[in-house]
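Worksheet for the structure shown next.
Missing here is one protein chain; the remaining ones are kept as they sit in the complex.
Chain naming follows the written order as A, B and C, and within any one chain the residues start at number 1.
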Amino acid sequence: MDEPVNVADYEELARARLDPGAYGYYVGGANDELTLRDNVEAYRRWQLRPRVLRDVGSPSTAATVLGEEVALPVLVAPVAYQRAAHPQGELGMAEGARAAGTIMCLSTFATTSPADVAATGVKRWFQLYVPRNEELGRELCRQAAELGFGALVVTVDLPVSGRRERDHRSGWTLPARLEIPSVGLRGLKPHEFVREMSPSVTWDDVGSFAAEAGLPVILKGILTAEDALRAREAGVDGIVVSNHGGRQVDGAVASLDALVEVRDALPEAVVLMDGGIRCAADVVKAMALGADAVLLGRPYAYALAVGGQRGVEELIQNLMAEIDLTLALAGGHSIRELDRSWLTRV
Amino acid sequence: MDEPVNVADYEELARARLDPGAYGYYVGGANDELTLRDNVEAYRRWQLRPRVLRDVGSPSTAATVLGEEVALPVLVAPVAYQRAAHPQGELGMAEGARAAGTIMCLSTFATTSPADVAATGVKRWFQLYVPRNEELGRELCRQAAELGFGALVVTVDLPVSGRRERDHRSGWTLPARLEIPSVGLRGLKPHEFVREMSPSVTWDDVGSFAAEAGLPVILKGILTAEDALRAREAGVDGIVVSNHGGRQVDGAVASLDALVEVRDALPEAVVLMDGGIRCAADVVKAMALGADAVLLGRPYAYALAVGGQRGVEELIQNLMAEIDLTLALAGGHSIRELDRSWLTRV
Amino acid sequence: MDEPVNVADYEELARARLDPGAYGYYVGGANDELTLRDNVEAYRRWQLRPRVLRDVGSPSTAATVLGEEVALPVLVAPVAYQRAAHPQGELGMAEGARAAGTIMCLSTFATTSPADVAATGVKRWFQLYVPRNEELGRELCRQAAELGFGALVVTVDLPVSGRRERDHRSGWTLPARLEIPSVGLRGLKPHEFVREMSPSVTWDDVGSFAAEAGLPVILKGILTAEDALRAREAGVDGIVVSNHGGRQVDGAVASLDALVEVRDALPEAVVLMDGGIRCAADVVKAMALGADAVLLGRPYAYALAVGGQRGVEELIQNLMAEIDLTLALAGGHSIRELDRSWLTRV
Partner (left out) sequence: MDEPVNVADYEELARARLDPGAYGYYVGGANDELTLRDNVEAYRRWQLRPRVLRDVGSPSTAATVLGEEVALPVLVAPVAYQRAAHPQGELGMAEGARAAGTIMCLSTFATTSPADVAATGVKRWFQLYVPRNEELGRELCRQAAELGFGALVVTVDLPVSGRRERDHRSGWTLPARLEIPSVGLRGLKPHEFVREMSPSVTWDDVGSFAAEAGLPVILKGILTAEDALRAREAGVDGIVVSNHGGRQVDGAVASLDALVEVRDALPEAVVLMDGGIRCAADVVKAMALGADAVLLGRPYAYALAVGGQRGVEELIQNLMAEIDLTLALAGGHSIRELDRSWLTRV
């Protein structure tokens, strides 16, 4: 392959470059990977209804998410352990995201410190796994606010780790040279890091967070209308519809299907989503079904693995160009204007 | 393979260890095995709706079935000829079930006597194929009651044997060293054992059983609302929705689909089911659709073949851990609380 | 393969024994063979709802078709050129059908004379392609009546031959040693025989036939409610819902789907069907959806190719045993009693 043309190419190149255990960690899902696959298939169940003769010129892919302008509504999902994908790790991802004008969500399980990522100047949110150690949790929030992270993305669908059979079989362990600065740990397997996190966060805790944080709070991992309504009652600033990329409950509803239910329940709230997006048309479909923005995980990890900062930048630029193209061909002046009338289901 | 991680692994290991004829007996179904496959596919037609932030801690997998407490609502289905799978046979299965805290249904076609199984102390039910010899039938019931079996599971979907093409091709015969103590036979092919059973049991007979048994009577093999209602009229204590693992009528409705119809007709009755369950999420889906408990057959047979008592215990413990995990991730405090709101169908 | 266990086995054995051109003639359908495959798939879209505890004993597979008793409602479809499948040809088929107690429909394109087939004593119907030569047509009808054929099955879906790409590629020609006695032709390709038949038969002609025949008239090849109603107006005695085994219009509705529509339109008429039946459960499903009987073509041709008269007899006996078994397992006392309550569609 001369150069990657689409996400499948990036994945293939990443597989060739990564340690099989690390590759398995990124690519895999829970159990039989049914939800992992259905996340992707869900986009095939909707078809675009292109409009013509609208002189859309170069359509705008710009969006505003929680008051933050982004060049495209495709944020970097909080992928863990990025130095296991490429020596540049989170710094490469951050530089790529900064150059391309999108927001990076830094994982609690990053292999780079929040301070170092903040120093790149990237627009940034901090993804929080609530630690068992409550004081550490408060410290992480304080630090995030001080370092200019624009929001706390509290992951709520990982009280414990899902069952990742690939990891089980490979026995993959984060290389001992890599530390997780936010939690001060190293040399563990993925599910062992999760064990240091609190399995018992509740809606009340989230309410407290929302009240005390000093930062907007976004809950990541909502899949039902009931929980979306509950999140609104809890006073959070937004939610991410997500099944954790098919890595937690195998057999869970696909993200895109859940997005429809959630947006129906909360027509006005800030609703983001992730899961299964592999190309520009998928982004467009998610936006048309009501997402304010999407998060992309695996494709960014593959691009980082393939080319570090340059790979990430390239992927974002390709994606932006493809979204632009899809909008132009579908007759959209702006990604903000999309609604369900752009889709049909045969 | 180092060690089995899921049921597919157990099946693969069992295939390597078993005589091909015996493996074919366990793995196969009737005719073209359409129902065998649809039993499994039926679970794919429902998706889980996980709930978050409920601090479920370690959710309870415990359940009560006919007044009996079980550690998990996954009973051992009455698999025949277990000594053909492993030298420990039904004793290994019983010890495994006892250790793990679930009920074992002992088959009329067991290769171990009810007394020997009772001696293990496992919670036990006795599965009855009504013999042509009526006196023998009464004797088996008396014996079951005396030996502390907690219920009679009367199989009603095997008036004659289904057409198992794998058995036909392999010509597999129960090894002559193995006896079926309950019926005093040995050295036959599976369908030849069935010929000794009565093909003409009726609803009236079942009513008599229910009246005379001294034990709770459960009918196994119901697939329609009409028969479920009839069972209630007959005064039985419970039913098992089952198509005999796809081994009788090929083309019959999948068990999970039949469960929905039956539970709609009988909202209050004791309704168990079996068929197609291969992982914890399948158990959760069956419980959410109204099962009081499920029976598992083939996976236990594979685990017995692979590791005897230890294999069975391991499988149950893995399954319990996975159910626990699925509940925790789906936000369920207990497997008892599940209802249809936990599922969707896209 | 030791001996054939199911229709797929017969087909495989037939392929091994037949000249590739002849095999292609029997197995193939029109164009891309979409309807050929959908005929089979249509049965998979319905599931059986077995009933239990009905003491069905040995259920009756007997049926009455147009006043004729048959041991099972599975007639021999009018397959052409049977001596190309086996030296015994139509005589072998007739002896097999007679021994097993079903009706044979003799094709106009038989390679054996109606008189010779009549001499076997088989219950028989005569399938008529209306020849261009009107006098010959009248002669064939007179002859059929004199020779004790019980009905005229007038094929109405072959004004011209469908496009059979397999025949086109193979160039298969009926071996010159074989004659078609009814039309006095030999040594042609299948579509060349068809050219001798009238492409312009109309409803009026059919009405005349029905009036003049002296024999019951059945129209074979109806696929719509509109034409079924028209057939009733024309005064015919019955219809066969059929798409000619997927050999005429590729993309046509599957026979089983058409049966539902036709039976809804004609609740009282004699309605038979053919197409896609490969096992006993398919027969049961067709009967439950309203067929009075079914015709089976390819499987009989394969059985004839494999074993001549003995093969046909074996296939029918196997099929009867399997229908009997399916009824027993599904709780049916008789194939006559089946209705749509025996099926569901998930």
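Rule of thumb we're sticking to: a residue touches a chain if its C-beta (ideal position, glycine included) is under 8 Å from a C-beta of that chain, and two chains touch if they have at least 3 such contacts.
No experiment lies behind these values; they were computed from the predicted model shown.
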Considering the complete assembly, the absent chain touches shown chains A, C
Sole touch to the unshown chain from C:V52, C:V253, C:A280 or C:A305: residue C:V253
Considering the complete complex, of C:R163, C:R186 or C:R232, the missing chain is touched by C:R163
Missing-chain contacts on chain A, rising order, are 2, 5-6, 43-44, 46-57, 279, 281, 284-285, 322, 325-326, 328-330, 344, 346
Where chain C meets the left-out chain, the residues are 31-32, 34-35, 38, 42, 45, 156-157, 159-160, 162-163, 165, 168-169, 199-203, 205-206, 219, 221-224, 226-227, 230, 243, 248-254, 257, 261
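The rule is short, and it goes like this: only the chains that are shown with their structure count from here on.
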For the copies chain B and chain C, the interface residues, called same if over half of the numbers are used by both and different if under half, are different
Chain centre (avg CA) closest to assembly CA average -> B
Rounded to the nearest Å, the gap separating the Cα centres of chain A and chain C is 59
For the pair chain B and chain C, the C-alpha centroid-to-centroid distance in angstrom is 42
Contacts with two or more other chains occur in chain A at residues none
